[in-house]
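A single protein chain has been omitted; all remaining protein chains appear in their positions.
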Amino acid sequence: MRTTRTLNGVRYAAVLTVVVALTMITAPALAAGIEIVVGAPERVVVGQDVVVKVVLSQDGNPVEGAEVALTYQASVAGESGRVELASATTDVTGTALIVYQQRADDNREMQIVYLGPDTDPVAPFTFTIDVAGDGTQLYVTESGLRIPFLNGTVVILVISGVWVLIALSAIYLVRVGREGRQSDKASRETGSIWISFVLATVTIVTAAGMVIVFVRAPVSNTHITDPDGYDRTIVNYVDVSYPYEGFGLNNASAALTGDMNTDGGTLYFQFACGACHGLTGQGAVVGPALIGEIGSFGTFSEDIREGPKGMPAYGEETISDEELEKIYRFLDDGG
Amino acid sequence: MDTLTNWRERLITRTTRPTLVTTYRYWLWLGFLVVIVGNGVFQYTRQLREGLYVTDMRDRISWGLYITAFVFFIGISHAGTLISAILRASKVSWRAPVTRIAEFITAVALIVGASFVLIDMGRPERIFNVYLHGRWQSPIMWDVMAITTYLAASIIYLYAPMIPDLGLYRDRLKNKVGPVRNFVYRTLALDWNGSPKQFKLLGKAIGIMMLIIIPIAVSVHTVVSWIFSMTLRVGWNTSIFGVLFVAGAIFSGVATLILVMAVLRKIYHWEEYLTQKHFLYLGYLLAAFGAFMVYVNINEYLTEGFKLEEAGEFAFRQLFIEDFAVMFWFYAIGGLLGPVVLMLIPKTRTIAGVVTAAILVDIAMFLERYFIVVTGLRVPLMPYEPANYAPTFVEWSIFIAGIAFFCLLITIAIKIFPMLAVWEMTEEHEYNCAREHPTEPLPTEFEKVAVAMPEKTLPDDESTTQGSAS
Partner (left out) sequence: MRREPSKSENSTESDAGAATSVDRRSALRYLGFGVLGAVPLVASAPLMDSLVHDIIKGSTSDTLATDASPATTRSGRIRQWTMIIDLRSCDGCQSQGTPPQCATACIEGHLVPQPMEWIEVYEADLAGGGTQFIPTPCQQCENPPCVKVCPVGATFPTPEGTILIDQERCIGCRICMAACPYDRRFFNWGTPPAPPEAALADYNPDHQTPASRGTVMKCDFCPDMVRDGTLPMCVQGCPNDAIWYGDLEEDIATNGRAIVKATRLISENSGYRLKEHLGTQPRVYYLPGHGENIGRDPDDEGRMPTEWPWIERAEGAVTWTR
């Protein structure tokens, strides 16, 4: 089995104490007089368990029983926002240790946020923790057992053994025919030749079938172990996105009939606009109605190129300007 | 012994009669079968045109009559293995007249059973994907491998013991049949001349197959059962399916063998060879397997029913009390206990009794395959109302056409191939005669053979009677 992606995080989990230089950061005095001092490693590795030490004090006195949370700015599937990683409560010395496992590739705008109990607003404290990562996958599906020798080899052995015996039996029959021909030179029967021919064909077809099946069949049915071999779709990597191209057309000339309206309708379907906005632009659950709602071509094309919330952005490589015009014409004319 | 030659000649006459004489009844029967098969083919073209929509299978009950038929016919194919292989390996003497019929049933049933898988596919034209893109980890691939192996093995196992008889036909029927059959006999007889060397080679061929076809046959129906028991469905998710299916296969195989035997015996007057003893012994086998099936079923249903895990109550209710109750209890009482009772009562220990038992068993085993498939799929997986399934006319047509095709292949085979194993029967008969007259030494193996094939083994001036110690 390929084990290119092992759970390195496990090893780092043993390192709970901060081994890189702690940088003491002092915070400016805050509105409610609560001072936040944060100690965190400068740089962490993906998968590592990170300890962030937060000390709250007010007028020099430690603040006990305050809840603080660690957040960072994240984005996934087109949505960005602040994610709360973990929280902790300060003890009698005003110290809280927030522990979290570094999963993100990038800790943008890490913040310590004061949650309570004081209701006066406390400005969050922003700092940075750099992340280094070697691209080792953390979440690895472990389902499935690997028992040595209990795999395709056994199946091949058993089946080959049985077919060898079958072939052996057929060979004896061929020899029966040959023996008959030798003892009676006058006969010219072709039975044994037929049998040899059928036997050879069946053997070759079966052996070829087995070779093809066993060589080509994918090794595992779990996920991460064989990313290059068996997938038939593009893999999506973190921080990389591919342009959304909708349904595509199985025949490009379908959108080149020459009639702007018809072509627009085809393109409207091709880029899956209809999937969200309804096949005639009348609106659907996900996308609002477009008929009668689109303004000028300028605002229309701006929206498409930028991609409002929830909608993919269609760049020029995806939809050319001429194609955009056709779609606009199709919608403007009533879908 | 005079009577031996006469006996043998009589046997040959009786055996070759179906090949030589064709009455109008045969053509009527053949036409009838062709019409049924033709209707099945026509309905299948409807299915090809419109899709599996023409059946009553739907998302919730996605397998039905076709898969039932597949399992049923593969099950019947175990007749040959039991009679030919196991009984031959145990050197049981009464099996001789029965072996050929059993082996034919095996080969034909495998062909019909495998075609039902193709009929059930949504995209039959993509069958070669199984070779180009096959995943050997899949239970269906194991099925493909096992059935292909079993088909190859059973064709050899059908053909090899038939070679001496084909030699006989080649010699005896040379001027009595047309050129096609002559060609078939000449080619398939492999220049058989009955020499000891040929017998030795033939013996080796048969011997190998006899040994390996038993594990192959067991594996085939076990693998078929795994198509069901490798899923997580209530009612299927049980490890006993392998045993249940193999036992059921042999059970239904013996029953089908009894039925075919009874029909052929009646039509061709083979009462001298397929005697009451044969039927009774097969009946005892049927009863024995019936009892074993009762045991296996008790194991399965009692352990599952005692616990009634999630959805177990629904599964049992639909099977024992509500929707499928008639089917199930007919199977349990009529099909499983029936043969046992019929063979225990002296009054029904007759050929008629055995044939009745066989009919009950075949119907019951078909119903068992049906309710295993349908009830397993009918148990709701999520909170929805259970679906229902009732096969449509298309499905029934194709299924009946499958049965008709089975009969058709055997009907055609009768016209060409010897349905009684002449040389083996002669061998055994001679041996039995000699045992009754112990004053004379028993024939050697060669001499037994010499008796079986007198035309080719002894020089002309020798008498064809048994050579005594001289």
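Each chain gets a letter, A and B, in the order it is written, and its residues are counted from 1.
Convention: a residue touches a chain if its C-beta (ideal position, glycine included) is under 8 Å from a C-beta of that chain, and two chains touch if they have at least 3 such contacts.
Owing to the predicted nature of the structure, the values given are computational and were not obtained by experimental measurement.
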item	value
Full-complex contact with the absent chain, from B:K200, B:R349 or B:K415	B:K200
Options A:T89, A:T153 or A:S296, residue touching the unrepresented chain	A:T153
Of B:P161, B:G290 or B:G353, the residue in touch with the unshown chain	B:P161
Which of B:V130, B:I240 or B:I400 contacts the chain that the document leaves out	B:V130
Selected from B:R88, B:R170 or B:H429 as touching the chain missing from the view	B:R88
On subunit B, residues whose C-beta touches the chain left out of the figure	50-53, 55, 57-60, 62-63, 88, 91, 117, 120-124, 126-127, 129-130, 132-135, 137-141, 144, 161, 196-197, 199-200, 202-204, 206-208, 210-212, 227-228, 230-233, 236, 376-377, 380-384, 387, 424, 427, 441-442, 444-450, 457-459, 462, 467-470
Residue numbers in subunit A that touch the chain omitted from display	46, 74-86, 101, 103-105, 133-139, 141, 143-144, 153, 156-157, 160-162, 164-165, 168, 207, 211-212, 214-218, 221-224, 227, 230-251, 254, 265-266, 269-270, 272, 274-276, 278-279, 284-286, 310-312
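Here is the rule we use: only the chains that are shown with their structure count from here on.
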item	value
For the subunit A and subunit B complex, residues of the former touching the latter	152, 155, 159, 162-163, 165-166, 168-170, 172-173, 175-177, 179-181, 183-184, 187, 189-192, 194-195, 202, 206, 209-210, 212-214, 216-218, 221
Subunit A contact footprint on subunit B (complex, rising order)	131-137, 141, 145, 148-149, 152-153, 156, 159-160, 163, 186-193, 195, 197-198, 201-202, 204-206, 208-209, 212, 216
